[in-house]
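After this line comes subunit A, so read on.
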Amino acid sequence: MGPWGFVFLAYGIVWTVILLYLLNLKRRIRRAEVELVRLRSAEDLERDAKA
Partner candidate 1 sequence: MKLLRHTALLLWKDVRLEMRRRESLLTMFFFGTLLLFVFHFSFDLAPDRMVETTPALLWLAFLFTGTLGLAQLFEAERGNHCLDALLLSPMDRGALFLAKTGFNVVLMTLVEIVVIPLFWILFNLRSWDLIPLLFLIVFLGTVGFCVLGTILSAVTLKARARELLLPLVLFPLMIPVILATIRLMENVLRFGVIGDAAPWLRLLIGFDVIFITVGVLIFDRVIDV
Partner candidate 2 sequence: MEPGKQRKGYLGGLALIAILTGLYWGLVQAPPDAYQGEVQRIMYLHIPSILTAYLSFFLVFVGSCLYLWKREKRDDNLAYAAAEIGVLFTALTIAEGSIWGKPTWGVWWTWDARLTLTAVLLLIFVGYLMLRSLLEEENRAATSGAVLGIIGFLDIPLIHMSVYWWRTLHQPPSILRPDKAPWENIHPAMLIALTINFVAFMLLYFYLLSLRFRLGELHDEIKTRRMSGGR
Partner candidate 3 sequence: MLGPNGAGKTTLLKLLAGLLYPTQGEILFDGVPLTRTATELRAAIGFLAPSDHLYEDLTVAENLDFFTALYGKSPPKAAIHHALQSVGLERWSNEYISALSSGMKCRLSIAKWQLLEPSLMLLDEPYGVLDGSGVDLLEGFLKAQAQKGHIIVIASHHISRVLQLCSRALILHQGKLFFDEPRQQPWESFYRAFGEFMPHNES
């Protein structure tokens, strides 16, 4: 592997890992938001039922 090979290996690994982490983070946030929406609507239902 020539010097450019090592350079591209390093750049490739770094940006792939960061991209994967970013996507993972976005997915976790989306999941939490969906869960929160569900909880909020469940609470509304409960309040309606009481009223």
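FYI, a contact is a pair of C-beta atoms (placed from the backbone, for glycine too) under 8 Å apart; a residue touches a chain by one contact, two chains touch by 3 or more; residues count from 1.
Picked so that all candidates are chains of the complex that A comes from, given by their letters.
Keep in mind that what you see is a predicted model, and the values were worked out from it rather than measured.
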item: Candidate from this complex that touches subunit A, chosen among 1, 2 or 3; value: 2
item: Complex contacts: residues of subunit A adjacent to candidate 2; value: 1, 3-4, 6-7, 9-11, 13-15, 17-18, 21-22, 25-26, 28-29, 32-33, 35-36, 39-40, 42-43, 46
